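All protein chains but one are shown at their positions in the complex.
The chains carry the letters A, B and C, assigned in the order they are written, with residues numbered from 1 in each.
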Amino acid sequence: MRRLSAHPDENDKGKNMADPMKIRATVSGDVCEIKVLMSHPMETGQRKESDGKLVPAHFIQTFNIAVNGKTVIDGGCGPSVSRNPVFAFKVKGPKAGDKVTVSWVDNLGEKRTDEATVA
Amino acid sequence: MRRITALCVAAFAAASMPQLAAAAKTPKKAATAASAPAPEAKDAATADFEKFRAILEEDNPAELFEAKGEDLWKQKRGPNKVSLEQCDLGVGPGVVKGAYVQTPRYFADADQVMDIERRIAWCMEKLQGFKHEDLVKKPFSNPNYTPDLVSLVTYVAAQSRGMKVAIPQKHPKEIAAYKIGAEIFKYRAGPYDFACATCHGEDGRRIRMQQLPNLASKRDAMRAYAGWPGYRMTGGLMHTLQWRMNDCFRQQRFPEPGYLSDAVTDLLTYLGVNANGNIYKGPGIKR
Amino acid sequence: MNHTKTLLLAALLLGASAAQAGDDYHAQAISIIKHDFHDKGQATMDRLENDAVQYVCNRYGNNPPAALAQMLQAEQAATVKLPPDGKLLGDWKRGEKLAQSGTGFTWTDRPGLPVGGNCYNCHEISPKEMSFGTLGPSLRNFAKLRGNTPEMEKYVYTKIYNSKSHNLCSPMPRFGYIGALTEQQIKDLVALILDPSSPANQ
Partner (left out) sequence: MDATRRTLLKGIGSTGVLAAAIAAGVLRPTRVYAAEYNKVAFEAKDLAGGLKGIGAASPVDSKDIVLTAPEIAENGAVVSVTVASKIPGTSSIAVFVEKNPMPLSAHFQFLNGALPEARVNVKMGQTSLIKAVAIANGKAYVTQKEVKVTMGGCGG
């Protein structure tokens, strides 16, 4: 994980994107709602900078959600998923204390994995 | 010719001649235009927006910035390698809870009224040793960059979730900030003759589909105060009220207000005090 | 009014009004703005200076005494340059495009590029455009409701050219007077509002 820099300007230029995800997993009855917020620019490759230059595509392509190591969701994304994506799912079975692991891979090969505990 | 008229006008403006006083008693309503304004009843589109507001708020990426801000607040940073945990945001050194809803306020150590962003910057300078020039160089979020101050403000604001807005009006400088803010709010100038009040001085108006809060009224001032700092869907960027004021002046076709300047703090005091008494729900999501 | 007399009166009364306590915060606000703002792009500091209309509207909270308003409105009306060919109706299709655009004059707009009419920001016009503002009156069916006589054409042209000629403290910009829109562009907007074939009148 990239540390936040000491100098306020150092984290410029698009390198500060792989910030931690925010994962929330809450059980009600026998269903667990899993919500994931990912920090990612999701650049389509069609947006232009103010100088007219195209910003290259940069987006999450696949992600995986597992509960106690067992995959519950396999996801694929195109560049049209909104910037800083949000996903919400429902899974039957998980209990408080179970471990939820989310990982994503983007088109440039960058990856990130975060964990949370079911509440 | 123009010059003469301006002086002539000044004469009228200052005059207390009886005929003018009489004329002033039967004022023409300023907004009276060619015909009656379009009905401002809540239209279907607005109702539909509101239906989806709850989901958008539930899924608000502002949480990502809140988490980042918390990290920044607690880390030892800057040339002095200290955290911000001794920063006094007006409710005691290190106290974050409730600080957002009680600023702008007067700070004796700075002998100034400061809004939250200005105060956090002040702490970054005085406690952590950051240089002022570096803090104000690139103050606003862009697609490649979120200033640390933006994340910090988001974190601090989130710690006032569910609390009542209670911006003090005790110190003479707090009172002056409010009154000057009110005047800046009304000041018309620029090529389009716009003031803040041109768009934000009446209830129930819209620009395009966008509802315009009337910042002079209690209920609407809260609508404007609420949801900032906000995650803006346009561009997907986190912004603070400092940015909101800046971009309003851009749209107003004014020159640029200084970041963390008195002018902006005064406006934020006006807005914030008008929202006093309402419950703040934390960082929001904006169009 | 005799100019010399006016100047004298002005000087006297200005001196007197400066002492008024109520103006204190207003004066402070102006000096703070002038201190705290700076040039950016085409948005330069001279924009903060008031002309006569702005001065009076600021001074009277947009409710100037009638006599003063009338005097200044007449002066504003005198700035309106009607097209020499006498034709006020342009092409509503071009007008519709212009009405949609809200660009121009901000510090992020490149100077010299065409400026938008900004119309839909504040007005309902064509029923096909549902995203319209309500800061100004609805202009839908304007010609149907108010006719499209040559007098009405002139009224609409004048209103767009210099809104302050009808209502001194109108919130609407003075598009022709400040050089934002050209004669042809204003004609196109007049057509959008008055041409019977314009969607605004369908």
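The definition used in the following text is that contacts are C-beta pairs under 8 Å (C-beta built on N, C-alpha and C of every residue); 3 or more make two chains touch, one makes a residue touch a chain.
All values reported here derive from a predicted model rather than from experimental measurement.
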Touch criterion as defined above, residue of C:95, C:116, C:137 or C:173 at the omitted chain: C:116
Listed residues A:27, A:55 or A:105, member touching the removed chain: A:105
Residue among A:26, A:71 or A:117 that touches the chain left out of view: A:71
In chain B, positions touching the absent partner: 44-45, 48-49, 51-52, 55-56, 59, 207-210, 233-236, 250-251, 285, 287
Interface with the undisplayed chain - residues on chain A: 31, 42, 44, 46, 61-64, 66-67, 70-83, 85-94, 103, 105, 107
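Keep this in mind: only the chains that are shown with their structure count from here on.
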Distance from the mean Cα position of chain C to that of chain A, given in whole angstrom: 48
Distance from the mean Cα position of chain B to that of chain A, given in whole angstrom: 31
For chain B paired with chain C, centre-to-centre distance based on mean C-alpha positions, whole Å: 26
Junction residues of chain C - those touching two or more other chains: none
Interface residues, chain A side, partner chain B - complex: 4, 6-9, 11-14, 16, 19-20, 22, 35, 37, 39, 41-43, 47, 55, 82-84, 86, 88
In the complex, chain B residues that touch chain C: 2, 4-15, 19-21, 23-24, 26-38, 40, 45, 176, 179-184, 186-195, 198-199, 202, 204-210, 212, 249-251, 253-258, 261-264, 266
Residues of chain B touching chain A in the complex: 59, 61, 63-64, 67-68, 71-72, 75, 77-78, 130, 134-135, 137-138, 143-149, 231, 235-236
